[in-house]
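All protein chains but one are shown in place.
Letters are used for the chains, namely A, B and C, taken in the order the chains are written, and counting of residues starts over at 1 for each.
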């Protein structure tokens, strides 16, 4: 992973600012012969698209993706795939106030300190708008995975909003697409709706925890020691805007367990080894075990709020700043499709890495 | 980051197995002219060294590091520095039992599935013994940082053992070196001693949470978007054996906060901007802000325990396995110097990256 | 260097096919604060632009470059710069004949064998059209170099067309821009005109040798051992379409010299060391010496000719193929600005690498 590129063999390079003419990415290293059109990518972008309900930013972006290269006669050619999404609804005037001032919690001050110059409109390069490119790239990864590993499935959902977690006994996968929070617990979803409304009207925002699960991934993915599958997933998720924490399997809860409790014991099943629990989240020693791969990440509350916060500007003046503009009261919601996309990209990348080194042969058991 | 190499400009490639003749690493990209000898590295290795008290593995390894290249007349030359640590106390016979069987919680089964072959002695390449190389490399990073950024300081300590956290009101930096747990809270330290003794005698083990803080790091380190400082730190920490979770600043707790609470407000101090809180852990938009950089990670309980656990062997037979050998009842303890080393490596790497791209110029405020 | 990206810190990722809607590149890692607009890039593209005279392809492409990101208020921001050039004059019907057939000397057959699918229109991704993106990226590198190293100058020219070399005693730098061949020898230029006309009318083509010289590059650029300045230059030049050979300084002629002849002896000049000759082409041990950096590369004759050549198609039928379309009778001509661009990119990249590792400090002499 480096700079504006992520991935080893399946590599995504993103570009573009929140209020520039367009954003996009170059996807390099995709296997050839994968059926692909814009229609395969649009549904994932639509999932992330702003302005869909009152719980996300009211900026209206169609997020229409165009494929400019790398696809011919309906299939990928193995050469770089360029994706472009035009920015259409840029209300840059909202940002006149912050041209000189640093919004607390935002990257304004660190970009200024590092680069000496920044595109202040909507956060420029540090805007979450960039994640649309990740989602589009993730769509390509999914298309390639669908061809190579048809049984694999990646699902993301929110498991916590502010201090309010879901009740796992009410977990219902079908529920996820039915509410605006990608919440698998219908009771939590309706509580969150009321809670978030209240926060929004109070000119406030709140954080969230998102969980991404990959089912059907084969054993053997991961490139120890410094491109371990969990290490790459942690880096990938932590690179998403506003993410402050990542965990695999039991994560921080594993710290509270004893070795006797934490051992995922193994038995032989009809199709090979079976684990009797999944504290490890599907990864042992940086390599997938064949169990579901479970990643969770925490998203901090939106820093852009209408409540005044103390800050300074470039001249060093102290001031109180209200961040106008159109903002998500809980950015965790739209982080769900982004996390799914990162999972898809990392898994495809490791699938290619693995078949490069080992030819995808697997050690025999039994 | 890739495979057995980590870092972009300051790159560490580690090699070696737990029970091979030696382990070591190649450190490439170190600035020239840094005063360095084996005596500068040994203290860090001694901190991690096994067999120091009853709370760590009884394997006796002097962990004597040798510099085989890259240093001339007492200073680094800018060429690769090869470090080698001989393995002396390999009791491979302890591992006869597991030559065919897969220890639950270990990478035995995933290495077997991926590679079809594995060095089963002591976990081979997946052993935490590899982290000695990281600590040695971290010593080089610290030496280079000491020359470039003399005021910077990296400190690691344990903040939780099993479910028992420290009381932050008792935090005492001096205490860290006084107990075998690198624990800054003397009361917690003595409780942990009793608790761990009990677990050890019960043939059990337990997890831990480690915190690493870098003070005095300049603003401007970090290479958005996919080599963000937090993203690289997350990948680095997650690559340490047994780590299952990483967080920056408030981490998962940030998910429970509102935007009003989470904003690190800014005022002007005598030497420039000052933040009134540090929920962000010193990183905004992937770039350091000049505040202390705070990373925490969770270490799962040692999987090697003397309590029998259900598993299978290569032939597919089911069996109950006791993991003999000499193991740490809480690997979190020895993860402290490893986490410090990774922090040092990542910060030096980003310091070099930053001065490469920007010439280390900083945007002016005031 | 990897796949469709080149460079270590200054990284260029190109995308696009000859007959797709557009081509372009993402330039990542550019220093911030570099004055840049489309007007700075266009002159370099115009130099490479097709259709300027009868000696280059008659395809008419305005090659108008657009900057889509990474520049704000007239300067680079340090974030990725996206460049896009629309393809306007695609006569894809010219390529109906070769949809199934493999043009000898072209990459048609190898792309087909590797990927199982290819965009046959104009060579798709393997077309020299891709080099427009390199030239645009080179323009950015030049702008950054102009800021950091104002005295540096990069000049390319043709020194040989087919078997006809220039006479170095007639070398006149001013002449280069005066003839369509970037030829520094006016006599050779007029001979080449007649020679190439003849070949063109005979439905034939011819190869060339191009020389690129960088003057004013500082000593100390180069990252031994596997990113040596000469090694990176060789890889960069060899990656240009139709290039079959690269040499530094005396190159192949060095093989014929004795050690006594080849030694570039050193004396002290008023401003430091001075070399009494430059057999080495400005690079010793992979590091620049401060002398002019001299690279030469050979371009094979255009494979697209109107003379029928024997080949096969995908069905395995044998046939005789004439390559219609609009082609350069000597692609070496348009390779001149491309070679200059690669030199600019490699030098800037190494400048950033060097100041990353060493802080651009230099060892003292005298």
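Going forward, a contact is a pair of C-beta atoms (placed from the backbone, for glycine too) under 8 Å apart; a residue touches a chain by one contact, two chains touch by 3 or more.
Note that the structure is predicted; figures quoted are calculated from it, not measured.
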Touched by the hidden chain, which of the shown chains? A, B, C
Which residue among B:103, B:118, B:200 or B:355 touches the omitted chain? B:118
Please pick, from C:130, C:175 or C:340, the residue that touches the omitted chain in the full complex. C:130
If I consider the whole complex, including the chain that's not displayed, which of C:57, C:179 or C:205 touches that chain? C:205
Option from A:105, A:124, A:224 or A:290 whose C-beta touches the chain left out: A:224
Which residue from B:50, B:70, B:235 or B:356 sits in contact with the chain not drawn here? B:70
Hidden partner interface residues of chain A, rising order: 9, 29-33, 78-79, 224, 352-353, 355-359, 361
Residue numbers in chain B that touch the chain omitted from display: 2-5, 11, 13-17, 20-24, 26, 28-29, 32-33, 68-70, 72-73, 75-82, 114-119, 124-125
Provide the residue numbers of chain C that touch the chain removed from this figure. 1-6, 8, 14, 102, 104-107, 109-117, 125-126, 130, 160, 162-163, 199, 204-209, 219-220, 222-228, 230-239, 241, 244-268, 273, 276, 279-281, 283-290, 298-305, 307, 309-312, 314-318, 332, 354, 358, 361-366
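Here is the rule we go by: only the chains that are shown with their structure count from here on.
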Fitting the CA atoms of chain B to chain C, what rotation angle results, rounded to the nearest 5 degrees? 180
What is the distance, in whole Å, between the centres of chain A and chain B, each centre taken as the mean of its C-alpha atoms? 26
Just how far, in Å, is the C-alpha centre of chain C from the one of chain B? 45
Where chain B touches two or more other chains at once, by residue number: 224, 358, 361
